[in-house]
Structures are given as structure tokens and as C-alpha cells.
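Note that one protein chain is taken out, while the other chains of the complex remain in position.
Take a look at chain A:
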Amino acid sequence: MTQNSTQPLLKLTNVCKTFGTTDVLTDINLEVNPGEVLCLLGDNGAGKSTLIKILSGFHEPTSGVMEIDGTPVNFKSPRDASEHGIATVHQFGGTFPLMTIGRSFFVGAEPTRGWGPFKRLDNRFAGEVAVREMQSLGITRVTEGSRLVGGLSGGERQALAIGRAVYFGANVLILDEPTAALGVKEAAHVLRIVMQARQKGVAVILVTHNVTHAMTVGDHFAVLIHGALAADFRKGERTREEITDLMAGGEAMAELEAELEAYQAAHHGHVPDPVELERLAQSKSND
């Protein structure tokens, strides 16, 4: 199912990032292969956003090497990253609610017809391509490029943004919490779109909180804790519980549970009162 090509599309070696005196990322080693979904998991503040900002050219790493197709690269701006085929789609799709689907699809790269100063924006072509790309991602409800983006559902907007990225030649697609603001059905739709993009040979980096979503589409998982890569494993190598434990301070929660049981045993089955419970939780989270 996973195509292990000899060379990863994107490779990070010992990438570190510090802001001032704070280490945000330490020694990140990652490989991203074409036609594979890498799920980047981690709690808030674990360094996920910083990592994707480095990948998409917003930040430069403090140290370490980033390679694309075996060639070291150095992104100075988001433009550099997109020229290397790395596209980032944010939670709300980065689209323009009051523009038509066609116009929005081609913002910044408008197709024109005509000659010299009388070049006209080719609205019809734009609309048709946008609709075609969205349909190829499984959005069949959208048939008119002249509709406004704001009338689309959250999932459809994601499809528009992903379709745009793929159309303009993205090899690596970074999806930042694409399902976070969506309902269950919409989220399932977005996951299907992720699979479609993967089938087209795109390497997808999916940033998410949601273990279920990650387990559904992921081929490869990386868990970040406190800026370090806590785990890096392939599909089927860990159970859902193990992943949940790894994420969101799962280990800390398990310890707290054990602590509570010990308390109950020591206090004739009484549970701690709220003040005590608070103190227990505090002492754990400060670890």
C-alpha cells in the first residue's frame, strides 16, 4: 500500500528552531514520501505550527538540513517554498468568501486571453478548471464556477484550496488542522479529499489533534512533545490507545489516574476533594 521510494521527497535532518532563548524544536528528523500521508500529531504548543512554518518558508530553521529530492534547500520566504512545490492550506481554506469560485481558484495566477494591454481575465476558463479540479476531488455538488466561495461548506472550501494547490503543481501539501472546525460528515469529506490527493502522488502532511482522523488516513505518524519528536512510526505499528497516550499528555493523564487510585486506597475509598484534586493535577502537569 505504501510506496517506499528510494528517496524521500522531503527530508529533515536534525532541524532545530529557537526563538530567543526558547528551544521550540530540537533535532527533528523526518522523511516525507510521495503518495503518503504523514500525520503530525501533538498537543498545543508542542511545536507543530513552528515545524510547518519552517516547511512552508515562514521561518528559517536555526540549524539542521532540509532536503527536497535529495537537494538541500533554504527557504527565505513562503514564495520559495511554493516554488519548490510545497503548498500550505490553513484551517479556513485561505479563500475569499465574496469571490466566485473561478476567480478565487486563480488568485495571483490569473489566466488571461487577448493581446498586450487588452488582456482579459478568462473567467470562463477559470470557472471550468476550478469546478473540474473540485470534482476530481469528489465534490460533485459544485457545478458552477460563478458561485461565490462564501456559499460553500467548510469541506468544499478545503477542496477548493487543495484543488488549487494540486493544480499549481504542489508535491507536498501541508494541511493545518483541516478538520478542526468541521462537523463529523464534513470532516469525513475532507479526509476523503486527502486520500484523493494522496492517490495523485502528492505527499500530504496532515496536522491534527484528532487521533481517529489521523488513524483513518495516515500512512506514517510523527508525534511531537515539547518540541522533540517523541515517536515516529508507520501505520499499524501502534494502537489507538498508544497514540492517544502519546498525544495530549496522555502519559501524564495515566499517571494522574494511578495517583488517584493510590489516594482512594489510602483514604478508605474517599475521592479527593476539589482543592486536593486540583493540587494533584497541578503537581502532575508541572512535571
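Annotations
Basically, a residue touches a chain if its C-beta (ideal position, glycine included) is under 8 Å from a C-beta of that chain, and two chains touch if they have at least 3 such contacts; residues count from 1.
FYI, contacts and distances are computed from a predicted model.
Entry comment: the absent subunit's protein name, as recorded by UniProt, is "Xylose transport system permease protein XylH", drawn from "Rod shape-determining protein MreD", "Succinate dehydrogenase, cytochrome b556 subunit", "Xylose transport system permease protein XylH" or "Sarcosine oxidase subunit delta".
Contact with the chain that does not appear here is found for just one residue of A:Cys16, A:Val73, A:Met99 or A:Met195, A:Met99. Of the candidate positions A:Glu67, A:Glu110 or A:Glu259, contact with the unshown chain belongs to A:Glu110. Residue A:Gly150 is the one among A:Gly45, A:Gly150, A:Gly169 or A:Gly201 that touches the chain missing from this view. Listed by residue number, the positions of chain A touching the unshown chain are 78-79, 82, 94-99, 103-104, 106-113, 119-122, 124-125, 127-129, 131-132, 141-148, 150-151, 153.
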